[in-house]
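Just one protein chain is left out here, and the rest sit where they should.
Moving on to chain A:
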Amino acid sequence: MRVRACQNCEYFRILQLRAADLHRECVSQNDKKPARLFAWGFVFAKARTGLKRLRQGPGFRNRGQKLVKPTNRPLSPHLGIYKWGPHMLVSILHRATGDALAIAGAPLLIWWLYSISAGPETYETFTGIMTHPVGLFVLIGMTFALFEHTYSGLRHFVLDAGAGYELQQNRLWSSAVPVLALVSTAALWFFIYTKLIG
């Protein structure tokens, strides 16, 4: 996916998501320019700017009519163009697991507490659903999300302290996070299995 710069305001280049509103305002201001009366005039103007742009090479003129070369500015391209690495996976998983825990995990926790307080029958219903294969699948998924988010969060504490940015270290710990999460999930459920069934 290519990032296209706005011809007038440069906002899209700098902060793609957060500045989308400012960009929209810029577009609507642009729409208020006096309408060109003759279609040919419009075509001619476009052709002229096109030729001008060809002559000046890559880049565009901003409102101050200063030529901005694309190499002058940091670009903010979308996910598709990056080479995948463990740090990227862990970052995406951190958000995904956090949202899963917030949207599904927390309501499950409340349901569990509510079912205990509501009496034995409600509690039986809850445990019945949660020991059904589908319920177990959700619970194991939530366990993995919890461990992944926790270990990834610990990694963030280290990064917040300004450490762990060296390429090798960063790669090591971002690879370790999902592996540790999988191992912890397996160990916890193995423990539960041997305790309740074995």
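Note that in this section contacts are C-beta pairs under 8 Å (C-beta built on N, C-alpha and C of every residue); 3 or more make two chains touch, one makes a residue touch a chain; residues count from 1.
Note that in this section contacts and distances are computed from a predicted model.
Selecting from "Succinate dehydrogenase hydrophobic membrane anchor subunit", "Response regulator", "CidB/LrgB family autolysis modulator" or "ABC-2 type transport system permease protein", the unshown chain of this assembly corresponds to "Succinate dehydrogenase hydrophobic membrane anchor subunit" (UniProt protein name). Of the listed positions A:106, A:136, A:163 or A:183, the one in contact with the omitted chain in the full complex is A:106.
Contact with the omitted chain, checked across A:91, A:150 or A:170, is made by A:150. Contact between chain A and the absent chain runs through residues 9-11, 17, 20-22, 25-26, 62-64, 95, 98-99, 101-103, 106-107, 109-110, 113-114, 116-120, 123-124, 127, 146, 150, 153-154, 157, 160, 188, 191-192, 195.
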